[in-house]
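In this view, the complex is presented without one of its protein chains, the others remaining in place.
Moving on to chain A:
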């Protein structure tokens, strides 16, 4: 079957029939010959046993209720704004200085409507301060508000040993075992924590070069360059690669840093539907055949930008299909592995390894060290020409400080760990452990009847909550059960698709996961958020077609 495995489940719950009906490639029979039609270039063999992305749709009444919910809060917001205008309600918002009253207002009134009337009511669910390691459990600082969330007061008490389902600590390398951190501590003693210069001037330390060689080796590419901030790796390097007269084809769910980088580059940006190969191919075809708008000159180059794991959907990129497309249309591929590097693949080499592909097929490999590596910063890797060009033209290399030496050392330590250097295969064990945990956690959630998005191998697990009130109740109820979760809603997600997002870690013990699952079961029933209409048969799909063997 020619599919990347995007699976839409509809009311009938009949997997096979809906799969065909909604499959974006089998419905398009009148289109010109394409890569993804029967008889196309690929025979789809790779689709066999490949992990699938799931997006089950919510019942209609849920969507309706969600809009009603937002409607009520909005109306109430207007009512309260009216009361504030009449000074019947106290206004807590920080005020502009008296001297600046005649200036053009810094914020438009409607800009802050959402913050003032919606976000403020529920703001206790974000920015919760912690005072320990962000490991599998952490300590939260207790916060209370005396004025309905306008200000918070720290009580000085801590909530101990809250199970952490929010941090991107996929491999559990956010750890403070002194023995593991020996080399990092040495880096602090030897180097200090800063660099006080850019890479091109006087901030190119020997350990930066060591790290870059290691990253290249780890990824199986010719060369790599590292940068001090993950976000800036995207936003400061994309402009060096493309510019005016170039076309960027970007997945609609790409991270802000990619979008910012694309915007700063000055290239034309077109958006394709999330993971939708038909949409991408149509754009590619159109771009190559019609060239630039108005001038009709051919594009200088076309860059496809995708992510390995999409952080809000938990879905995996359809890499084999995209590579086939990019080869056919001679586009370049920029793969952001922020969440997937370290977390996917039998030896943690990311989504490329998961699909059994060759890293050389991807032109620009990007990733961050913030997640699986428990550090900070990012890399870009690929051919030597690419990295040489970045070394001389990257905005980051010329204008931004080099990476902190102890942070660099942490990354070196972790990569060596995953590669099994230094005598233990602890790193590899964690990669497998993460996969086990992920599959277990996802399977149990589906058994319970929650709607879970994404791929069964993705450690990012979004649980759909839909209704704004339930989002808040869910987060608070979980915290009462000593579990820290992340909830996200509009504007980070579509307005009807608010969700909780769990990040599974290799450091979670089975016991912790069970505790979380039990709590979820209870809260799920109490809030009636088990929206799934899938008849899930627990045993049929379990571990079938797995490409992970623990002894590999």
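One rule holds in what follows: contacts are C-beta pairs under 8 Å (C-beta built on N, C-alpha and C of every residue); 3 or more make two chains touch, one makes a residue touch a chain; residues count from 1.
The rule we apply is simple: contacts and distances are computed from a predicted model.
Per the UniProt record, the absent chain's protein name among "26S proteasome non-ATPase regulatory subunit 1 homolog", "F-actin-capping protein subunit alpha", "Serine palmitoyltransferase 1" or "Acyl carrier protein" is "Serine palmitoyltransferase 1". Across the entire complex, the residue among A:241, A:359, A:415 or A:516 in touch with the chain not shown is A:241.
Here one chain is not drawn; of A:52, A:128, A:349 or A:430, the residue touching it is A:128.
Of the listed positions A:66, A:117 or A:169, the one in contact with the omitted chain in the full complex is A:169. The omitted chain makes contact with chain A at the following residues, 32-33, 94-97, 99-100, 102-108, 115, 119, 126-135, 138, 141, 164, 166-169, 173-176, 178, 181, 184-185, 188-206, 209, 228-232, 235-236, 239, 241, 255-257, 260, 263-264, 285, 288-289, 298-302, 328-332, 363-364, 368-371, 373-376, 385-386, 388-393, 395-401, 404-407, 410, 484, 486.
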